[in-house]
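I have a structure I would like to understand better, so I am pasting it below and will then ask my questions one at a time.
Excluded from the complex is one protein chain; the other protein chains are retained at their positions.
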Amino acid sequence: MAGTAAAGTRRRITPYLLSLPALAYLAVFFVVPLWTLVRTSLSTSTGSVYDPTLEFNWEFANYSDAFSRYDTQIVRSFWYALAATLLALVLAYPLAYVLAFKSGRWKNALLGLVILPFFITFILRTLAWKTIFADDSIVTSFFELLGLTTNGRILSTQWAVIGGLTYNFLPFMILPIYVSIEKIDPRLLEAARDLYAGGTRTFRKVLLPLSLPGVIAGSLLTFIPAAGDFVNAQYLGGVNQAMVGTVIQSQFLVVKDYPMAAALSAVLMIIILVAVLIYTRVLGTEDLV
Amino acid sequence: MSDPTPEQIRWQLAAMSRRRFLGRSGLALGGLALGPSLLAACGGDDGGGGGGGASAADFTPTTSDSLRISNWPYYIDEETVGLFEEASGLSVTYTEDIPDNEEYFARIREPLSRNQDVGADLFIVTDFLVARLIGLGWLAPLDDANIPNKGNLVDSLSDVGYDPDRRYSLPWFSGFTAIAYNPDLTGREITSINDLFDPEFAGRVTLFSDLRDGLGLVMLSDGNSPAEASLETVQAAVDKVAAAKDAGQIRRFTGNDYGDDFVAGNVAVTQAYSGDVATLKLDNPALEFVVPEEGMLTFADNMVMPLSTANSTGAEEWMNYIYDPANAARINTTAQFISPVEGVGELLPPELADNPLVNPPDDFRAAAVTWRALSDEEDQQYSALYADVARA
Partner (left out) sequence: MSSTDTTLAPAEGQDAIREGFAPTPLLRRLGGFFLNAYAAMVLFYLFLPVAVIVAFSFNDPVGKFNFVWKGFSLDAWRDPFKYPALADALVESLKVAAVATFIAVVLGSLIAIALVRHRFRGSGSIDLFLVIPLTSPEVVLGASLLTLFLDFGWNLGFRTIVLAHVMFQISFVALTVKARLRGFDWSLEDAAMDLGANPTRTFLRVTLPLIVPGIVAAAMLSFALSLDDFIITLFTAGSTLTYPLFVNNAAKTALPPQVNVLATMILVGSLLAIGLGSAWNRWRTRGQVL
């Protein structure tokens, strides 16, 4: 019938048209700054210390320098981010499930509750945790009884930082998993049960695969920002909890070694991207996410 | 109805295709169209750029009926701004957006280097940053004719290495950097900076992450004065801190936020600023500030104007107002640091006038040291050495 050719063309250019606004935006407000970052990472700083001229000369030594000087912090950041992501997953998944299937009329209200704590700024929440976990608080004493403290304290240890990361990124894990689970037809789960599948089998064979996109999205939205975070380490951590973000911050603001800060940022970004690629390949999704 | 004219047909065709186009990507276009206009409607353009001159030498005074001041938090009382507005007729925007010198410098560096507006006509930063800004030539010179009260500046601060004759800056407050401790946790009196390194307090000690304040005190504990800082003495102090860090002596490196842990009882001995003591004691009266036997450091925060200031005459009027002892005393009762204005001591309430940390006698000032002026390269080198321990 008339119009299929036109419809076919429309079909073909539609995705490009839909992607165009976001891509155009990012081209200006992300790619350009990113390009500045990459250029700086391959430059050397000359001239005045505080108003330097950056000479671009393919200085790959910046990268090897960054890697060798701060390998401890790099590894540490990935460990913290991984731990926080796993913890968040364990906490978020059941809650997302309950929200999606078992909350009935209260669904939207509970969703609102999940995001509500984040309308109070990060610093207030973190200071509240500092109050809760103060060295002589009830909570800390309780944990001390369980033998879970280092030197009788929780603050200024790695678990305080990991806890802070987990807490602050929890909604980023809950919401994507929720939207993914909510889409599943509950009758699929009923059918599995009727076919004599037990709880774990249903979960493994039906629920998990169908909610996997949400799990992946949530993991990415948690792991990636967590790896580059530094504020949790700053407030909740002590001397041995500095993350890559801490170093980037100090190299940039205090030492003003802009090439080093940029190179370290680039190293962080590249490693995260590689990790993400491996993660999504392993989970067997046909495209990236 | 008659047959449509060619124009009408063209119009209708255009309308139809528009509708289809909008149907698919209407949201996108709507967003694109709305977005910028929303932004334009809401966007408040700040004062214009390109200030009163490209360099200090050819700086021409500027004036307007508003004055924008940027300062540290809790550095002023609640009435002075209002009273100044009445007295001068200027509309003052006082923003407490400077929590850290380097952070502030990082924000204003780009605009200042292009002589563009930095969001303030007058701001207050610590001496080393003032020295750096003067060296970069980004500050506007003061017109002494507009600041007759400048003569009230105390002698000890009237001629400093980084700004002889005070051509670009005027002190706001000065203070001491030393040690504070919690007797309930230490169990004894603390008298020395080396008590920070006493293994008895392992894990309950905090140091400043700032080079001058943090490392400076450690250098004093080694018997080396920052007034004669050299790479050797700096390195020795850095090594001392690094060893302590590895041994688990230090709980945390802090900025101005050392008060959190200290007040909460998580820390026994800490480096501290003199002006914070009064407020710290309100939360925990047992806390004590100590003038260590090795000596202590002194710092001064100064009022300066960027070259791009939009109201240099207004800023100078403010400085003049501040240097009236009555006004300075009023501010001093709230911000309990050391006023650089002569004659404030007599106007303070007795408990402050007697407090050597607010109204120091001369021997106190004599016990305090400042860093010698560092070249930019030395500054960066020393900062890098300490940052690798304290901020990594």
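Chains here go by letter, A and B, matching the order in which they are written, and residues are numbered from 1 within each.
One rule holds for everything that comes next: contacts are C-beta pairs under 8 Å (C-beta built on N, C-alpha and C of every residue); 3 or more make two chains touch, one makes a residue touch a chain.
Since we're looking at a predicted model, the values are computed, not measured.
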**Asked** Which listed residue, B:Thr186, B:Asn256 or B:Thr333, touches the chain dropped from view?
**Response** B:Asn256
**Complete:** Of the candidates A:Ala160, A:Leu207, A:Val255 or A:Leu268, the residue in contact with the absent chain is A:Leu268
**Interface with the unshown chain - residue positions in subunit A** = 11-12, 14-16, 18-19, 21-23, 25-26, 29-30, 32-34, 36-37, 91-92, 94-95, 97-99, 102, 104-106, 108-125, 127-132, 134, 167, 170-172, 175-180, 182-183, 194-201, 210, 213-214, 216-218, 220-221, 224-225, 227-228, 231, 244-245, 248-249, 252-253, 261-262, 265, 268-269, 272-273, 276-277, 287-289
**Message:** List every residue of subunit B that touches the chain not included in the displayed model.
**Reply:** 20, 23-25, 27-28, 30-31, 34-35, 38-40, 42-46, 48-49, 68, 70, 72-74, 93, 95-100, 103, 106-107, 110-111, 114, 116-120, 255-257, 259-260, 263-264, 279-284
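Everything that follows uses one rule, which is that only the chains that are shown with their structure count from here on.
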**Prompt:** Which positions of subunit A touch subunit B when the two form their complex?
**Reply:** 10, 14, 17-18, 20-21, 48-51, 69-70, 73, 127, 130-131, 134-136, 151, 153, 155-156, 235, 237-240, 242, 246-247, 249-257
**Asked** Which of the residues in subunit B come into contact with subunit A in the complex?
**Response** 24-25, 28, 31-32, 102-103, 105-106, 109, 113, 132, 135-136, 203, 211, 245, 248, 250-253, 257, 260-261, 264-266, 376-377, 379-380, 383-384, 387-388, 391-392
